[in-house]
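Working notes, structure below.
Excluded from the complex is one protein chain; the other protein chains are retained at their positions.
Take a look at subunit A:
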Amino acid sequence: MQDLGQAFATAWAMLTGFDPALWSVVLLSLKVSLGAVAIASALGIPLGAMLAVARFPGRGGVLVLLNAMMGLPPVVIGLLVYLLLSASGPFGVLHLLYTPTAMVVAQTLLVLPIVAALSRQVIEDLALEYADYFRSLGLGRAGAVATLIYDARFSLTTAVLAGFGRAIAEVGAVMIVGGNIDRVTRVMTTTIALETSKGNIALALALGLVLILIAVLVNVAVMGLRATAARAAYA
């Protein structure tokens, strides 16, 4: 139990002490996870929107598969990306293994199904509402998709934040493809795993508290932006 109290004290000391080693780890975590979420959103939201409006045979199966992929274990994604990027793998020539880029690739694959599946649900609900409106305008599918994404943008932030939550919290994928190399690919979660394995429970927990704080700050920032944008849109 004394570990818990010590963890809060250590977390406080780390935050107020501006430990440069800690900040570089925090920055890399944010860079990798935000990068992955940005790419996954750029691909996942249009994909979700298209699935929302498209009707084709086997659509039900595709949706089930997409929803199921939200539960992919990070370790499995990590292994998959490792095998692809390994020097002996098909993309070995790119020399991406054990770099932050490899970590972005892995987390993008991890987050993409989440963003796409949640976007699909949000946009499909909206599409039902808009069906008559689109028909009266004689709008094509591409136009409908773009309009739906724009009008659902505030609800879609939740999908993006869910993806960010997954990315910033996962350890299995970045551990394998990043290698947890000090000052190169070490992020918050792999540091926590490392300190736990050293038996430095209080320090590991303190890093966990810092991680939670950062996740909260990112969410506050996004919600703030969203509120500002909403005010501007409906003013």
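By definition in this document, a residue touches a chain if its C-beta (ideal position, glycine included) is under 8 Å from a C-beta of that chain, and two chains touch if they have at least 3 such contacts; residues count from 1.
We take it that contacts and distances are computed from a predicted model.
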> UniProt names the one chain left off this complex as which of "Sulfate transporter", "Formate dehydrogenase-O, major subunit", "Lipopolysaccharide export system ATP-binding protein LptB" or "Hydrogenase-4 component B"?
Replying inline: "Sulfate transporter"
> Among A:L22, A:L63, A:I201 or A:I214, which one is in touch with the chain left out?
Replying inline: A:I201
> Considering the entire assembly, which residues of subunit A contact the chain that has been omitted?
Replying inline: 31-32, 34-39, 41-42, 45-46, 86-89, 92, 95, 97-101, 103-104, 137, 139, 143, 146-147, 149-151, 153, 179-182, 184, 194, 196-201
